[in-house]
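Below you'll find the structure I mean.
Heads up, one of the protein chains got dropped from this complex, but the rest are sitting where they should.
Entry: subunit A
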Amino acid sequence: MGANAEAGAMTAVPDSSAPAARKMPWSRLLADKSVRAGLGLAAFFAFWQAVTGLGLVDGFLLPSPFAVAQALWEMALDGSLWIHLAASLQRVAVGFLLACVVGLALGLVCGWWRSVSDFVRPVVEALRPIPPLAWIPITILWFGLGDAASYFLVFLGAVFPAFVATYTAVRGLDRNQMNAALCLGAKPWQLFWDVLIPASLPIILPGLRIALGVGWMCVVTAELIAAQTGLGYLIQQSRMLFQINNVVAGMVTIGLVGFAMSAILERIERRVNAWAPSERN
């Protein structure tokens, strides 16, 4: 917007600034964040294409972006891509929602009552370092090879970031703000919905974005071993059939979907937390 106004001022003074005005579009284009993001991605794919196209890397070890795009296109046409993608998305949604409910509730309780957190936090901190991969054997033992196993693994991956963010947010609440609300006669519901929750969201929401990212990684891990559908299963199956193009196509899909999810959540965060110092430049 500032750049537009500047450009307008430039054209109003014709001769002296004419060369500068001609240069404007490029620099203005480069100032755009999404243009920069697009250029970065384009450069990455160009490098990939160069490495594979020039024969520096064997096509069997790493297919070219075009081969991967073609594989994606074929799977999109025969519908298998959508079935696997939907299966993965559904699993991550269920597991993530469960993690949100448990993580938020536990985080709120532990953040609010110090005595509760003294009991709960050691348990959480001891469970947290166990990677979801290490949970797989016992998960299969408990839940078998169905969807429930995947829900559980996504839940395990996402619940800790959700808990830690909520706990940190409630812990860090401004004492004076709480006191201000109390002396104004705030009822418990008002203290919760109008003060505690909005004051915590600038820390909770980024935590949930990280939780979703971890959950997305976990669902693929789960599907590599304990599922018959999903993007992880697609990769695993293609590997066994020596379809390297499909393997990479699955990876690319995972990357792009994860990127999109995080971008969408970031947009929501910006809107909800527009008032917070962390969202302003």
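Just so it is clear, a residue touches a chain if its C-beta (ideal position, glycine included) is under 8 Å from a C-beta of that chain, and two chains touch if they have at least 3 such contacts; residues count from 1.
Basically, contacts and distances are computed from a predicted model.
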Hey, which one's the missing chain according to UniProt: "Predicted Zn-dependent protease or its inactivated homolog", "ABC transporter ATP-binding protein", "Sigma-70 family RNA polymerase sigma factor" or "Ferrous iron transport protein B"?
"ABC transporter ATP-binding protein"
Out of A:Trp73, A:Trp113, A:Phe242 or A:Trp275, which is the one that touches the chain we can't see?
A:Trp275
Where A:Val101, A:Ile130 or A:Leu182 are the choices, the one touching the absent chain is A:Leu182
In the whole complex, not just what's shown, which of A:Asp32, A:Glu125 or A:Asp194 touches the removed chain?
A:Asp194
Touching the absent chain: which residues on subunit A qualify?
174, 176-177, 179-187, 190, 194-195, 198-199, 201, 275-277, 280
